[in-house]
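A protein chain is absent from this complex, but the other protein chains hold their places.
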Amino acid sequence: ERAAIVMPGSISDNGWNQAGFEGLTKAGEALGFEAAFSESVHQPEQIEVLSDYARRGYDLVIGHGGEFQDAVERVAARFPETMFMVNNGLGTKDNIANADFYFSQIAYLMGYVAGSMSDTGTIGIIAAQQFKFTTDTVAGYEAGAKAANPEVRVLVTWTGDWDDIAKGKEAALNQISQGADVVWPTMDSATLGSMQAVQEKGVYGIGIYRDAINEWPKILQSAILDVRGNMRSYLELAAAGKLEGALYRADMGNELAMRIGSFHPDIPVGVVDEVNKLIDAMKSGTLVVHPQ
Amino acid sequence: MNRFTMQRRIAIALLLALSVGGVLILLDGHNPFEAYEVLFLESFLNYWGFSNTLVKASPMLLAGLAVIIPMRAGVFNIGGEGQIYIGGLFGAVFALAIPDLPGLLGVPLIFIAAAAGGAFWAAIPAYLKAYRGTNEVIVTLLMNFIAIHIVSYAVAGPLLAEGAPYPYSEEVSEAYRLPILIPRSDTHVGIVFGLAMTVILYFWLRFTPSGFHLDLVGRNARAAAYAGVDQKKTIIRAMLIGGSLAGTAGAIEVIGLKYRLFHLFSDGYGYDGIVVAFLAALNPIVAPLTALFLAGLSAGAGTMQRAVGVDSSVIEVVEGLVVVLVAAALVTPQTKSTSILKPLAKNLRLRRQTQRQKKEA
Amino acid sequence: MIDLVLLGDVLAGTARLGTPIAFAAVGGVIAERGGLYNIGLEGQILVGALGAAAGSFATGSALIGLGCGIICGLISGLLLGYMSIRLRINQLVGGIALNLLLAGLTAFLSRQIFGAQAGGARVNGFSQIDIPFLSDLPVVGPSLFSQDPLFYLLIGLAIAAWFWLMKSHKGLDLRAVGENPKAADLAGVPVFRMQYLAIAVSGVLAALAGVHLVLSQVYVFAEGMSAGKGFIALAAIILGRWSPIGAICAALFFGFCDAVQFKLQFTSPEIPYQLFLILPYLASLIALVVLGAKASAPASVGLPYDREHR
Partner (left out) sequence: MNLRESWEVVLDPFLKVTGIDKSFGAVRALHDVNLLASKGECIAILGENGAGKTTFASVLIGLYQPDNGEIKLGGTPVSVTSPAKAIEHGIGMIHQHFSLVGAMNAEENILIGLPSTKRGAEARARIRKLCSDFDFNVDFDIRVTEMPVGMKQRVEILKALFRDVSILILDEPTSVLAPTEVTPFLKGVRKLVANGCLVFFISHKLDEIREIADRVMIMRHGHVEGVLPVATTPMAQMSALMMGDKPTGETVETPKVKKARNDTSSAPDALVVSDVCLIDPGGAEILQDLTLSVKAGEILGIAGIDGNGQTELSEVITGLKRQTSGAIHLYGTEISSASIASRIADGIGFVPEDRHAEGLVLSLSVEENIAFRSIGEDRFMSGGLISRRAMHEIASDVVAAFDIRPPDPKLNASALSGGNQQKIVLAREVARARNLLVVVQPTKGLDVGATEFVQNKIRAVAQSGVGVLYISTELEHVLDISDRVAVMAFGRITGVVDPENTTLQDIGLLMTAAPEEVQ
């Protein structure tokens, strides 16, 4: 079995791309895949890069991000023998699988934690660019926060750049100066800048992709979108040749792929319990967060 | 500078670049020779590689021409990128707004729309330059960023495709998509359009009074005025032409390659155009060669990563080095003894002589 | 009252966002006054940033980081100088290629140096210095007088550079080189040495922009963290009319607009955010038109000088 992943950004961005890269390589080693990757692949090259991997006989070609949806559909039609996968894609075909996250669900939990921990009644979220992933996340975050504290004010900042650290920091500082005492940066490299601001100003932050409290002490909770885990789960199928053109959706029901991180010691037990209740409700389907 | 020494310079330059890059590739744990074989052979001698090269070459060529023509009139258009975006936007909007014309009618109209878009975006710096003396470099540069954000807004807002997971527009209808040139590849006829433009512009500059006059303005504005050329009009004309060319490059990306308008659909082609233009010494007829070179380089770079697994950072270094050293090789010294080495050597010889004389005395 | 706080905020943001651009812009001014385009600013910012991060990472000393950053900038400057002065490569092609090269090189090296944690590696930097009394002033105090050392360095450099360029003899010679190298050459100015000097200084200043990003703002290196600041600097050079002080003002103006747009995003979330992101560029454009900055570039900037060509 040979698998290749095509990423829009740099594999050392501490974010989405790094997660994807590690996801494939780690799982590859574990399951005895031959793994290949292309990083920083921009719009005009997508089709060629995907096709080329298919031509070179890779059994599974992964487009890492919704921006690959269109290119994958085009290429998949040409290579019916090859299995394609879009992380954060949309819709499926016989040889197009789609690994998606229920962003709003986990964002809801983050929002709930933030909302209940905010003294100022103002919290913030920072995103680079508006599209499904970010808009869902923001929506869930706001819903969760409101659930914890109906009066809460949620600041949203768009930086327009995933990797401009200075901008990331500036955005966070702005939210903090506006009274936000919990900030959730959801970019890639730029997240580091925001975390730096959180650290300096002594407010709370929220992590993404991995359990960030290990790196930044002031992290309340982390939205672990475990791209690795998620990929692992479908790569196992691929290894067994059982991967179909289906939607592999990661939600709170799928621990391996999507879960929350460790709670910050400052968080009172009460809140922890409520969060865990929410998770159960999500699993049991009694709590449905929109957009789905 | 006869051709032989010229070729030798290029050869030496490339060798230098590749050996430096080779070391990095080794450090990265790969076989430089394998990597280079891929870099240079796959992008030109391999069916798929070459088609990919052509795909990249067509926007680069048009972007290059979009720099050459204004530069010949003494206007430095680094706004190619922005003009590509606005051109693409106009083209896409037209294509999506009027989806059911026959291709033979629709495609030309889309090109015209795109050209109009690019020209409009270039007209602003052109006017400011011609009638207010505002520096065009800064205006075009700033307008690039603005254009990218405008398209970003368009595809994330009004043009966003139904439930798209990323900011992009609906597909343009089948009829409007550029015919494929090389079977089973994505190489569309855009390159042909680019070549046609190249030839037309070359002849225009060389064999028509208006073209000749445009060139005069760039070479010596006062002499041009003395020859009765209206500098303002010429500047505007040059920029409008440049803008339209870049605009069509945008259209080509949309209806030739992506079939949709995407956020960030041009990967810096406007800036590649600057390299294309100056490597071609601002001569349109040479631009296709330099565009092919640059396109092949970047296509080969991609293959290097896929076939050999060389780290993309290393690839960028190699690309940069190759461009620098090819540029160096292409520099033609205006006079024979531009090299400082000779005078320096002579300098030494003479110093020794004088010392000897001092001793004797 | 609340407005004053806001103003203070914005000023502080202006300083943070504007300083790196300002460093690079002053560098660009020096180079262009000497007749050389420095399109490589963007890449040189990265080099400075990596140098600073690596230096501080290895030794734990911000000062050594600063030193490394400066040295890297110097080398990249001389490299560009060699390309433009000796090899006579077209200075735009050379600069663009240098940016590509340095972007790759810094990424490669950072992966080698910081390994798996790549961008994650935090390094020691400078902490802000409060200027006695001044920093206690309302509004401007915290924003302008409790900055990091590099900010003050910038101000110092600005004045020094302006004085050197406009008032000193060597400055006059350099400007002569930028205007008409042959005339300068014939007057006995060692043209090529002056140009090497200018481009080297330019590289160092651009690198300082990167140093500032790493050692005074985010304390990590990340690939492509220059994020286009080098190109904004190019605009600032022109908006500042090829004067060091003008360039700094232009850079800070840009920073100011950027800082303001962040504020505006909160006040009117219904407006598409792209509009806010455009604001700094649009404002600079309008400023340019209003100020009517005529194209007064040094007469022979970008033209390689060949003694025997006439």
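As written, the chains take the letters A, B and C, and residue 1 is the first residue of each chain.
Operating definition for what follows: a residue touches a chain if its C-beta (ideal position, glycine included) is under 8 Å from a C-beta of that chain, and two chains touch if they have at least 3 such contacts.
Bear in mind that the values here come from a model prediction, so they are computed numbers and not experimental data.
**Student:** Looking at the whole complex, which visible chains does the left-out chain touch?
**Tutor:** Per the contact definition above, the missing chain touches B, C.
**Student:** For the chain left off this view, which of C:L4, C:I271, C:I286 or C:A299 is in contact with it?
**Tutor:** Result: among the candidates, C:A299 touches the missing chain.
**Student:** I'm checking contacts with the chain that's been left out. Which of C:G156, C:P190 or C:G292 qualifies?
**Tutor:** Candidates C:G156, C:P190 or C:G292; residue touching the omitted chain: C:P190.
**Student:** Decide which residue listed in B:R8, B:R184 or B:R219 touches the omitted chain of the complex.
**Tutor:** In the full complex, the listed residue that touches the missing chain is B:R219.
**Student:** Going by the touch rule given at the top, which residues of chain B touch the chain that is not shown?
**Tutor:** 206-209, 212-213, 216, 219-220, 222-223, 225-230, 335-337, 340, 342-344, 346-347, 350-351, 353-354, 357
**Student:** Which chain C residues touch the hidden chain?
**Tutor:** 169, 172-173, 175-176, 179-180, 182-190, 299, 307-310
Definition applied: only the chains that are shown with their structure count from here on.
**Student:** Between chain B and chain C, what distance separates the C-alpha centroids? Give it in angstrom.
**Tutor:** 26
**Student:** In whole angstrom, what separates the CA-based centres of chain A and chain B?
**Tutor:** 36
**Student:** Residue numbers in chain C touching 2 or more other chains?
**Tutor:** 107, 111, 223, 228, 274, 277
**Student:** Multi-chain contacts in chain A: which residues touch at least two other chains?
**Tutor:** Residues 10, 130, 160.
**Student:** Tell me, which parts of chain C touch chain B in their complex?
**Tutor:** Residue positions touching the partner: 83, 86-90, 92-94, 96-105, 107-108, 111-112, 223, 228, 231, 234-235, 238-239, 272, 274-275, 277-278, 281-282, 284-285, 288-289, 292-295, 297, 306, 308-309.
**Student:** Quick one: in the complex, what on chain B touches chain C?
**Tutor:** Residues of chain B touching chain C: 24, 27-28, 128-129, 132-139, 141-143, 145-146, 149-150, 152-153, 156-157, 271, 274-275, 278-279, 311-321, 323-324, 327-328, 331, 333-338, 340.
**Student:** Using the touch definition up top, name the residues of chain A that touch chain C in the complex.
**Tutor:** Answer in residue numbers: 10, 12-14, 18, 130, 155-158, 160-161, 163-171, 173-174, 177-178, 189, 192-193, 196, 215.
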